[in-house]
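I'd like to ask you about the structure that follows.
In this view, the complex is presented without one of its protein chains, the others remaining in place.
Then we have subunit A:
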């Protein structure tokens, strides 16, 4: 058997080296310094919601579920359709309706 294969099969039995006696017994925790440094700089608190996620939390999730987005979509599509119709057609009949 190849050495890598042996190591892979033993990997499930032998735990990885997280804390060696030498690091722990040194007392200063200096070996963990970079790790502590990295984690202390990470942002704290809940993840900020994006614009899209904000809408989801406000109108869709849990007890906030409402028909407001449906109404918004209908109004939005109406506005889009009216704008297109106005620009393409209606404005030419402003002063002489048929």
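We adopt the following convention: contacts are C-beta pairs under 8 Å (C-beta built on N, C-alpha and C of every residue); 3 or more make two chains touch, one makes a residue touch a chain; residues count from 1.
To be clear about the criterion, contacts and distances are computed from a predicted model.
Taken from the listed names "ATP synthase subunit a", "SCP2 domain-containing protein", "Protein geranylgeranyltransferase type I subunit" or "Large ribosomal subunit protein bL27m", the protein name that UniProt assigns to the chain not shown is "ATP synthase subunit a".
Here one chain is not drawn; of A:6, A:36 or A:77, the residue touching it is A:77. Of the residues in subunit A, those that touch the hidden partner chain are 52, 55-56, 59-65, 69, 73-74, 77-78, 80-82, 84-85, 88, 95-98.
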